[in-house]
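Note that one protein chain of the assembly has been removed; the remaining protein chains are unaltered in position.
Our next item is subunit A:
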Amino acid sequence: MATRDDIENWLGQIALGDRASFSALYSATSAKLFGVILRVLDNRAEAEEVLQEVYMRIWRHAGRYRVNGLSPMTWLITIARNAAVDRKRRRVAIPADMSAIDSESDSGPGPEQRAIAASENARLSDCMDELDEGHAEAVRRAYLDGETYAELASRFDVPLNTMRTWLRRSLLKLRECLSR
């Protein structure tokens, strides 16, 4: 298991164009990132393409990973998650019709969501539990499924602005809890 220092060193070397470090980083982290991407996209072919894009981005941007002050693994996960979500949204955008949201029937990760919720790290999990009914699920769906406000509003059957107001309130609550 690669340590934080390992990953930081590799990123530092990758920023200098070191391909051996790139290879080492890939070996140590690609299964994790592929898992995350697959979780979002639930499609292996697409996930492979996104994984390629993610590591190309890592190669090109390794020198800037410190900019936002993220830990190296969080930086990698964030790149992978965001790339997967971008891909998923482009996919959904093709029908260019809000009704398409209702037809995303292939992935109904209800039980899976619950399993994940049960095994998150305890602090996050406890704080998520303090949120109002459904709001923790909305946060997870936004992060792990890339659902938008429009999709969440449709799912929870509330106006979009209401959805946003609720979620913002829940985020503040979550932040307050996580900062305790």
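We take it that a residue touches a chain if its C-beta (ideal position, glycine included) is under 8 Å from a C-beta of that chain, and two chains touch if they have at least 3 such contacts; residues count from 1.
Everything that follows uses one rule, which is that contacts and distances are computed from a predicted model.
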{"item": "\"Putative spermidine/putrescine transport system permease protein\", \"Regulator of SigK\", \"NADP-reducing hydrogenase subunit HndA\" or \"ABC transporter\" - which is the UniProt name of the missing chain", "value": "\"Regulator of SigK\""}
{"item": "Contact footprint on subunit A, counting only the chain that is left out", "value": "12, 15-19, 23, 26, 30-32, 34-36, 38-39, 48, 51-52, 55-56, 59-60, 63, 67-71, 73-74, 77-78, 81-82, 85, 115-116, 119-121, 124, 139-140, 142-144, 146, 148-149, 164, 167-169, 171-172, 174-175, 178-179"}
